[in-house]
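The complex appears here minus one protein chain, its other protein chains still in place.
Our next item is subunit A:
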Amino acid sequence: MYVYRIMLLLVFGGYLLSPLLMSGWASPGVAWYRPFVIWGVLIALTLWLEQKRRLDER
């Protein structure tokens, strides 16, 4: 249950803060791959939560 709450929080928070992802398109000094790194971190976090959930429900 706690994992689901974290996921809900993560998605809603991500929804609100997601416009920040776009700010780097033409900004000088910002790595072009930054949105993908953030996205990759999110996927890793989801994978970790998914494994935690499986342990929680065992």
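By our rule, a contact is a pair of C-beta atoms (placed from the backbone, for glycine too) under 8 Å apart; a residue touches a chain by one contact, two chains touch by 3 or more; residues count from 1.
FYI, contacts and distances are computed from a predicted model.
For the omitted chain of this complex, the UniProt record lists the protein as "histidine kinase", which is one of "Arginine N-succinyltransferase", "histidine kinase", "Cytochrome (Ubi)quinol oxidase subunit III" or "ABC transporter permease". Residues 1, 3-4, 7-8, 10-11, 14-16, 18-19, 21-26, 28-29, 31-33, 35-36, 39-40, 42-43, 46-47, 50, 53-54, 57 are the ones on subunit A that touch the missing chain.
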